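The structure is given below, and queries will be raised subsequently.
Complex shown without one protein chain; remaining protein chains in place.
This part shows chain A:
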Amino acid sequence: MKMSRHISTGPSSFIPENEIIAATPLSDSTVMYLDEEFNGRVDNLTQVMGLHPHYLQAFLRCHYYLLRMDGPLPLHYRHYIAIMAAARHQCSVLVCHHVQEFEQIGVCSDWLRGLEFCPQRLRNLNEINKILAHRPWLITKQHIQALVKTGEHSWSLAELVHAVVLLAHFHALSSFVFGSGVNPDPEVTDVSGVPDDLCPPAMASLCTCHLTNSNQANRNSQRNAGSELEALMERMKRLLEEKEDDDASEEEMFTRFEKEKKESLLVVSKGFDEEGVPPSPVARFVADPSFGYQDFARRSEDNPPTFKAQDYTWEDHGFSLLNRLYSDVGHLLDDKFRTACDLTYYNMASHEGVDTSMLRRALFNYVHCMYGIRHDDYDYGEVNQLLESSLKVYIKTVTCYPERTTRRMYESYWHQFRHSEKVHVNLLLMEARMQAELLYALRAITHYMT
């Protein structure tokens, strides 16, 4: 318990503070400059993400463009949408932060009392908010139509696209926050200006305690860690060699995807009460809280058709649509996705000069797989070989219901890997999730437009 106390004082409750400080060559980088210019200070999220300064730069540029720069939506709307999105995952860190930002803008502060106090127009977003957060494959052009159709509370397409990007961004960011155990910012919790009970210290401690209380079990699992890494390396090498002579038939490939999809069903984080959503101050921003994640591929039910990645890709279709309706953000997102996917240090734990692209691709595609997006040119057998079951549990938890992430999950995979590498994993998960959500949403918008 003492241990956990110590850790939870830093930017992250999973990662020792000194590791982040030591690994952050930030002081002179442009990144800090960016963050300070917009934020006035460096928050915990930035510090954790700062383990990958190259990515952080792309991230912040996009983040602040969405929130502060020219765009179709007024500033206070943006923060309110951020609050709504983060609240879907009960991510109090982000909710608090944006409640504060909202306060600073100083208009319509009574919206903060809850969803029923904000305009109908914003409340209309609830539907796609919850769908995108939990089951993005259900979004259809009817949803878009309902929002865009002329009327008193209608949205213009440009506004809607801005809102959708914000929603996806903050859903994914919630995943990152929980996935790497980002602590609430002390400044945020200390500020007395925040209305009543929204961000009391008790709340902050609640989420950190909840995240840290389960670290007793991780010691014993470290004993066979050494062999674990070797095995993974071995498998990667073998896959690379096999590639040449692996002539899996089409059916085989198809079944592999299906298998992976099905198996993701079985990956369930244990010990979490399915129904028990704890009433929290964040709940006021959530409508229909019982709507949660449901597996894409459910047994004995009509599955929605698989999303073929080649038919609606980010690079071709998503980007073009986005850039048309909300210019420049396409480039920033593109840059962010690209940076996240290409980021590598050619390291794996203690090994250097390793090509990790296979691993990165497996992570990225596994997330898409859980969201029912299939890449034709990917052999999903690789996922099975590269990602151990404890990692799959972690991935599924972080992407699908991040609020249930525990420290034990974080520590139960890849024992020998550095924390920065695990943050890297989180970045990939975050971007994959965001892209998946965006693809579904933008496809629906495209269908609406044609």
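Annotations
Keep in mind that, in the parts below, a contact is a pair of C-beta atoms (placed from the backbone, for glycine too) under 8 Å apart; a residue touches a chain by one contact, two chains touch by 3 or more; residues count from 1.
Simple rule for what comes next: contacts and distances are computed from a predicted model.
One chain of the assembly is not displayed; among "MIP18 family-like domain-containing protein", "Mediator of RNA polymerase II transcription subunit 27", "BHLH domain-containing protein" or "GATOR2 complex protein WDR24", its UniProt protein name is "GATOR2 complex protein WDR24".
Which of A:D110, A:D288, A:D355 or A:D376 touches the hidden chain is settled by the complete complex: it is A:D376.
Screening A:T140, A:S154 or A:S320 for touch with the missing chain picks out A:S320.
Here the missing chain is touched by one residue of A:H153, A:K237, A:K308 or A:H351, and it is A:K308. The set of chain A residues touching the chain not shown comprises 243, 247, 249-251, 253-254, 308, 310-311, 315-317, 319-321, 324, 331, 334, 376-377, 446, 449-450.
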